[in-house]
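Every protein chain but one is kept in place in this view of the complex.
On to subunit A.
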Amino acid sequence: MLSYLIRRILLVLPVAFGVSVICFLLVQIAPGDPLTAIMAIDATAEEQAAMRAAYGLDKPLPIQYAIWIGNLVQGDMGKSIATGRPVAAEVFGAVKNSLLLAVSAAVIAFPIGIFLGFLAGYFRDTWIDRAVTALSITGVSVPNYWLGIVLVIIFSVNLSWLPSMGAGPGGSQSWAWDWAHIRHLVLPAVTLAVVPIGIVSRTVRALAGDILSQDFVDALYAKGMSRADVLRHVARNAAATALSVMGLQLGYLLGGSILIETVFNWPGSGFLLSNAIFQRDLPLLQGTILILALFFVAMNLIVDVVQAAIDPRIQRT
(Lines give C-alpha, C1' and ligand atoms only; values in the text may rest on other atoms or scores of the structure.)
Protein backbone atom coordinates (compact mmCIF):
# COMPACT_ATOMS: atom_id res chain seq x y z
CA MET A 1 0.00 0.00 0.00
CA LEU A 2 2.81 2.41 0.92
CA SER A 3 4.66 1.82 -2.34
CA TYR A 4 1.41 2.34 -4.24
CA LEU A 5 0.91 5.61 -2.37
CA ILE A 6 4.42 6.84 -3.15
CA ARG A 7 4.17 5.83 -6.79
CA ARG A 8 0.80 7.53 -7.12
CA ILE A 9 2.12 10.73 -5.55
CA LEU A 10 5.17 10.74 -7.85
CA LEU A 11 2.81 10.44 -10.81
CA VAL A 12 1.24 13.73 -9.75
CA LEU A 13 4.44 15.68 -10.47
CA PRO A 14 4.35 15.50 -14.30
CA VAL A 15 0.61 16.20 -14.20
CA ALA A 16 1.17 19.26 -12.03
CA PHE A 17 3.90 20.44 -14.41
CA GLY A 18 1.58 20.06 -17.39
CA VAL A 19 -1.15 21.92 -15.55
CA SER A 20 1.16 24.82 -14.76
CA VAL A 21 2.32 25.10 -18.39
CA ILE A 22 -1.27 25.13 -19.65
CA CYS A 23 -2.32 27.70 -17.04
CA PHE A 24 0.55 29.91 -18.09
CA LEU A 25 0.00 29.55 -21.84
CA LEU A 26 -3.80 29.86 -21.80
CA VAL A 27 -3.53 33.31 -20.39
CA GLN A 28 -0.90 34.28 -22.97
CA ILE A 29 -3.10 33.11 -25.82
CA ALA A 30 -6.05 35.20 -24.65
CA PRO A 31 -6.27 38.40 -26.70
CA GLY A 32 -5.76 41.85 -25.21
CA ASP A 33 -2.95 43.56 -23.35
CA PRO A 34 -3.19 43.30 -19.58
CA LEU A 35 -1.51 46.67 -19.12
CA THR A 36 -4.03 48.75 -21.05
CA ALA A 37 -6.45 48.43 -18.15
CA ILE A 38 -4.20 50.13 -15.64
CA MET A 39 -2.22 52.50 -17.83
CA ALA A 40 -3.25 56.01 -18.63
CA ILE A 41 -4.68 56.20 -22.14
CA ASP A 42 -2.10 58.80 -23.16
CA ALA A 43 0.92 56.92 -21.83
CA THR A 44 4.00 57.34 -24.00
CA ALA A 45 5.82 54.45 -25.61
CA GLU A 46 8.62 54.81 -23.03
CA GLU A 47 6.18 54.68 -20.16
CA GLN A 48 4.57 51.58 -21.65
CA ALA A 49 7.95 49.89 -22.06
CA ALA A 50 8.90 50.74 -18.47
CA MET A 51 5.64 49.29 -17.19
CA ARG A 52 6.13 46.15 -19.29
CA ALA A 53 9.63 45.74 -17.89
CA ALA A 54 8.36 46.22 -14.34
CA TYR A 55 6.00 43.24 -14.71
CA GLY A 56 8.55 41.22 -16.66
CA LEU A 57 6.31 41.14 -19.70
CA ASP A 58 9.14 42.19 -22.07
CA LYS A 59 11.02 38.92 -21.68
CA PRO A 60 10.53 35.86 -23.92
CA LEU A 61 7.81 33.38 -22.85
CA PRO A 62 10.04 30.55 -21.56
CA ILE A 63 11.89 33.02 -19.34
CA GLN A 64 8.61 34.45 -18.09
CA TYR A 65 7.44 30.92 -17.28
CA ALA A 66 10.70 30.12 -15.48
CA ILE A 67 10.44 33.27 -13.38
CA TRP A 68 6.76 32.61 -12.65
CA ILE A 69 7.32 29.00 -11.60
CA GLY A 70 10.45 29.95 -9.63
CA ASN A 71 8.49 32.46 -7.62
CA LEU A 72 5.59 30.07 -7.34
CA VAL A 73 7.52 27.36 -5.53
CA GLN A 74 8.60 30.01 -3.04
CA GLY A 75 4.96 30.82 -2.40
CA ASP A 76 5.06 34.06 -4.38
CA MET A 77 2.38 34.17 -7.05
CA GLY A 78 3.01 37.77 -8.00
CA LYS A 79 0.87 40.83 -7.45
CA SER A 80 -2.56 41.47 -8.80
CA ILE A 81 -2.40 44.05 -11.55
CA ALA A 82 -5.81 45.47 -10.64
CA THR A 83 -5.46 45.77 -6.87
CA GLY A 84 -1.71 45.49 -6.29
CA ARG A 85 -2.29 42.94 -3.51
CA PRO A 86 -0.39 39.63 -3.47
CA VAL A 87 -2.16 37.04 -5.64
CA ALA A 88 -1.52 34.28 -3.08
CA ALA A 89 -3.51 36.05 -0.37
CA GLU A 90 -6.36 36.88 -2.75
CA VAL A 91 -6.57 33.36 -4.13
CA PHE A 92 -6.33 31.52 -0.83
CA GLY A 93 -8.95 33.74 0.80
CA ALA A 94 -11.28 33.12 -2.12
CA VAL A 95 -10.55 29.40 -2.33
CA LYS A 96 -11.29 29.11 1.39
CA ASN A 97 -14.71 30.66 0.83
CA SER A 98 -15.35 28.46 -2.20
CA LEU A 99 -14.30 25.40 -0.29
CA LEU A 100 -16.73 26.33 2.47
CA LEU A 101 -19.51 26.60 -0.10
CA ALA A 102 -18.49 23.45 -1.98
CA VAL A 103 -18.17 21.32 1.15
CA SER A 104 -21.52 22.58 2.45
CA ALA A 105 -23.16 21.71 -0.87
CA ALA A 106 -21.49 18.29 -0.74
CA VAL A 107 -22.68 17.70 2.82
CA ILE A 108 -26.21 18.40 1.63
CA ALA A 109 -25.97 16.58 -1.69
CA PHE A 110 -24.08 13.36 -0.97
CA PRO A 111 -26.27 11.85 1.78
CA ILE A 112 -29.45 12.79 -0.12
CA GLY A 113 -28.02 11.47 -3.40
CA ILE A 114 -26.87 8.21 -1.81
CA PHE A 115 -30.18 7.71 -0.03
CA LEU A 116 -32.31 8.42 -3.12
CA GLY A 117 -30.04 6.33 -5.35
CA PHE A 118 -30.15 3.35 -2.99
CA LEU A 119 -33.92 3.65 -2.73
CA ALA A 120 -34.31 3.73 -6.51
CA GLY A 121 -31.86 0.85 -7.03
CA TYR A 122 -33.53 -1.29 -4.39
CA PHE A 123 -37.03 -0.64 -5.69
CA ARG A 124 -35.98 -0.80 -9.31
CA ASP A 125 -38.79 -0.43 -11.89
CA THR A 126 -41.34 0.66 -9.31
CA TRP A 127 -42.93 4.07 -8.93
CA ILE A 128 -40.25 4.94 -6.35
CA ASP A 129 -37.53 4.34 -8.94
CA ARG A 130 -39.37 6.41 -11.54
CA ALA A 131 -39.94 9.28 -9.08
CA VAL A 132 -36.27 9.38 -8.08
CA THR A 133 -35.19 9.17 -11.71
CA ALA A 134 -37.48 12.06 -12.67
CA LEU A 135 -36.16 14.08 -9.74
CA SER A 136 -32.50 13.47 -10.51
CA ILE A 137 -32.85 14.15 -14.23
CA THR A 138 -34.61 17.40 -13.39
CA GLY A 139 -31.82 18.24 -10.94
CA VAL A 140 -29.12 17.67 -13.53
CA SER A 141 -30.99 19.46 -16.33
CA VAL A 142 -32.18 22.63 -14.62
CA PRO A 143 -29.59 25.42 -15.06
CA ASN A 144 -28.52 26.05 -11.49
CA TYR A 145 -27.99 29.79 -11.84
CA TRP A 146 -31.64 30.04 -12.93
CA LEU A 147 -32.66 27.92 -9.95
CA GLY A 148 -30.57 30.22 -7.72
CA ILE A 149 -32.44 33.26 -8.98
CA VAL A 150 -35.80 31.54 -8.47
CA LEU A 151 -34.84 30.61 -4.91
CA VAL A 152 -33.79 34.21 -4.27
CA ILE A 153 -37.17 35.44 -5.53
CA ILE A 154 -39.02 32.97 -3.28
CA PHE A 155 -36.99 32.96 -0.08
CA SER A 156 -35.39 36.41 -0.12
CA VAL A 157 -37.76 38.65 -1.99
CA ASN A 158 -41.19 37.18 -1.24
CA LEU A 159 -40.72 35.43 2.08
CA SER A 160 -37.72 37.48 3.38
CA TRP A 161 -36.40 34.42 5.21
CA LEU A 162 -32.84 34.34 3.91
CA PRO A 163 -30.39 36.91 2.53
CA SER A 164 -29.73 36.85 -1.19
CA MET A 165 -26.08 37.82 -1.37
CA GLY A 166 -22.69 38.01 0.31
CA ALA A 167 -21.00 35.87 2.91
CA GLY A 168 -22.35 37.53 6.03
CA PRO A 169 -21.50 40.42 8.33
CA GLY A 170 -17.76 39.67 8.30
CA GLY A 171 -17.57 40.22 4.53
CA SER A 172 -15.26 38.08 2.49
CA GLN A 173 -12.49 37.88 5.05
CA SER A 174 -14.01 36.41 8.19
CA TRP A 175 -16.33 33.50 8.65
CA ALA A 176 -17.97 32.26 11.83
CA TRP A 177 -20.27 29.33 12.49
CA ASP A 178 -23.15 31.40 13.80
CA TRP A 179 -26.61 31.91 12.32
CA ALA A 180 -25.73 35.40 11.10
CA HIS A 181 -23.17 33.83 8.76
CA ILE A 182 -24.79 30.47 8.09
CA ARG A 183 -28.02 32.03 6.82
CA HIS A 184 -25.97 33.52 3.99
CA LEU A 185 -24.67 30.07 3.12
CA VAL A 186 -28.06 28.32 2.88
CA LEU A 187 -29.32 29.46 -0.52
CA PRO A 188 -26.06 29.15 -2.50
CA ALA A 189 -25.24 25.80 -0.91
CA VAL A 190 -28.70 24.37 -1.62
CA THR A 191 -28.60 25.66 -5.20
CA LEU A 192 -25.17 24.21 -5.75
CA ALA A 193 -26.23 20.86 -4.26
CA VAL A 194 -28.95 20.17 -6.84
CA VAL A 195 -26.71 18.93 -9.66
CA PRO A 196 -24.58 16.59 -7.52
CA ILE A 197 -27.75 15.18 -5.91
CA GLY A 198 -28.85 14.18 -9.38
CA ILE A 199 -25.49 12.78 -10.43
CA VAL A 200 -24.81 10.91 -7.19
CA SER A 201 -28.30 9.42 -7.07
CA ARG A 202 -28.04 8.27 -10.70
CA THR A 203 -24.66 6.68 -10.00
CA VAL A 204 -25.74 4.98 -6.78
CA ARG A 205 -28.97 3.75 -8.39
CA ALA A 206 -27.05 2.13 -11.22
CA LEU A 207 -24.52 0.63 -8.81
CA ALA A 208 -27.10 -0.67 -6.34
CA GLY A 209 -29.31 -2.08 -9.08
CA ASP A 210 -26.34 -3.76 -10.72
CA ILE A 211 -24.98 -5.24 -7.50
CA LEU A 212 -28.41 -6.40 -6.29
CA SER A 213 -28.88 -8.39 -9.49
CA GLN A 214 -25.63 -10.29 -8.98
CA ASP A 215 -25.55 -13.92 -7.88
CA PHE A 216 -23.80 -13.25 -4.61
CA VAL A 217 -26.86 -11.41 -3.31
CA ASP A 218 -28.89 -14.62 -3.73
CA ALA A 219 -25.99 -16.50 -2.16
CA LEU A 220 -26.07 -14.16 0.85
CA TYR A 221 -29.78 -14.74 1.37
CA ALA A 222 -29.18 -18.46 0.82
CA LYS A 223 -26.78 -18.59 3.76
CA GLY A 224 -29.31 -16.92 6.02
CA MET A 225 -28.27 -13.27 5.96
CA SER A 226 -30.86 -10.65 6.83
CA ARG A 227 -31.83 -7.82 4.53
CA ALA A 228 -29.70 -5.43 6.58
CA ASP A 229 -26.66 -7.71 6.18
CA VAL A 230 -27.22 -7.87 2.44
CA LEU A 231 -27.52 -4.09 2.18
CA ARG A 232 -24.25 -3.77 4.09
CA HIS A 233 -22.57 -6.01 1.53
CA VAL A 234 -24.09 -4.00 -1.31
CA ALA A 235 -22.90 -0.73 0.22
CA ARG A 236 -19.36 -2.05 0.59
CA ASN A 237 -19.40 -3.17 -3.05
CA ALA A 238 -20.68 0.18 -4.25
CA ALA A 239 -18.42 2.28 -2.01
CA ALA A 240 -15.32 2.45 -4.19
CA THR A 241 -17.08 3.67 -7.33
CA ALA A 242 -19.50 5.92 -5.45
CA LEU A 243 -16.64 7.59 -3.56
CA SER A 244 -14.71 8.28 -6.74
CA VAL A 245 -17.75 9.91 -8.32
CA MET A 246 -18.31 11.99 -5.21
CA GLY A 247 -14.65 13.01 -5.04
CA LEU A 248 -14.78 14.31 -8.60
CA GLN A 249 -18.08 16.04 -7.87
CA LEU A 250 -16.42 17.88 -5.00
CA GLY A 251 -13.77 19.03 -7.48
CA TYR A 252 -16.47 20.28 -9.85
CA LEU A 253 -18.26 22.01 -7.00
CA LEU A 254 -15.14 23.95 -6.12
CA GLY A 255 -14.13 24.93 -9.64
CA GLY A 256 -17.52 25.03 -11.29
CA SER A 257 -19.42 27.36 -9.01
CA ILE A 258 -18.56 30.53 -10.95
CA LEU A 259 -22.16 31.21 -11.94
CA ILE A 260 -23.57 30.47 -8.50
CA GLU A 261 -20.96 32.64 -6.80
CA THR A 262 -21.80 35.41 -9.23
CA VAL A 263 -25.57 35.08 -8.66
CA PHE A 264 -25.14 35.18 -4.88
CA ASN A 265 -22.14 37.53 -4.79
CA TRP A 266 -20.27 34.87 -2.87
CA PRO A 267 -16.63 35.98 -2.41
CA GLY A 268 -15.12 32.73 -3.67
CA SER A 269 -12.71 31.65 -6.35
CA GLY A 270 -15.32 31.69 -9.10
CA PHE A 271 -16.21 35.25 -8.25
CA LEU A 272 -12.52 36.15 -8.17
CA LEU A 273 -11.95 34.41 -11.49
CA SER A 274 -14.72 36.27 -13.28
CA ASN A 275 -13.40 39.58 -11.96
CA ALA A 276 -9.88 38.66 -13.03
CA ILE A 277 -11.12 37.85 -16.53
CA PHE A 278 -12.98 41.13 -16.96
CA GLN A 279 -10.04 43.15 -15.65
CA ARG A 280 -7.43 41.17 -17.65
CA ASP A 281 -5.62 40.65 -14.37
CA LEU A 282 -3.02 38.21 -15.70
CA PRO A 283 -1.22 37.12 -12.52
CA LEU A 284 -4.47 36.75 -10.60
CA LEU A 285 -6.03 34.75 -13.42
CA GLN A 286 -3.04 32.42 -13.66
CA GLY A 287 -2.88 31.97 -9.92
CA THR A 288 -6.57 31.19 -9.51
CA ILE A 289 -6.72 28.73 -12.40
CA LEU A 290 -3.57 27.03 -11.21
CA ILE A 291 -4.82 26.57 -7.64
CA LEU A 292 -8.20 25.25 -8.81
CA ALA A 293 -6.53 22.88 -11.27
CA LEU A 294 -4.10 21.63 -8.63
CA PHE A 295 -7.01 21.08 -6.27
CA PHE A 296 -8.60 18.90 -8.93
CA VAL A 297 -5.38 16.94 -9.32
CA ALA A 298 -5.22 16.48 -5.55
CA MET A 299 -8.86 15.33 -5.47
CA ASN A 300 -8.07 12.71 -8.11
CA LEU A 301 -5.10 11.53 -6.10
CA ILE A 302 -7.18 11.20 -2.93
CA VAL A 303 -9.95 9.36 -4.80
CA ASP A 304 -7.46 6.89 -6.30
CA VAL A 305 -5.80 6.20 -2.98
CA VAL A 306 -9.08 5.80 -1.09
CA GLN A 307 -10.41 3.53 -3.81
CA ALA A 308 -7.35 1.32 -3.65
CA ALA A 309 -7.64 1.22 0.13
CA ILE A 310 -11.25 -0.01 0.20
CA ASP A 311 -11.50 -2.16 -2.93
CA PRO A 312 -9.37 -5.30 -2.80
CA ARG A 313 -9.74 -5.86 -6.54
CA ILE A 314 -7.62 -2.81 -7.37
CA GLN A 315 -3.97 -3.73 -7.73
CA ARG A 316 -2.12 -2.16 -4.81
CA THR A 317 1.45 -3.13 -5.53
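In the analysis below, contacts are C-beta pairs under 8 Å (C-beta built on N, C-alpha and C of every residue); 3 or more make two chains touch, one makes a residue touch a chain; residues count from 1.
In this section, contacts and distances are computed from a predicted model.
Visitor: Given the choices "Methanol dehydrogenase large subunit protein", "Chromate transporter", "NADH-quinone oxidoreductase subunit NuoB" or "Peptide/nickel transport system ATP-binding protein", state the protein name listed in UniProt for the chain not shown.
Guide: Record says "Peptide/nickel transport system ATP-binding protein".
Visitor: Kindly state which of the options A:V132, A:L147 or A:L220 is in contact with the chain not pictured.
Guide: In the complete complex, the chain left out is touched by residue A:L220.
Visitor: Which is it among A:D58, A:D178 or A:D229 that touches the chain not included here?
Guide: Going through A:D58, A:D178 or A:D229 one by one, A:D229 is the residue touching the chain not shown.
Visitor: Contacts of subunit A with the missing chain: which residues?
Guide: The list for subunit A reads 214-216, 218-226, 229, 233, 236-237, 240, 310-313.
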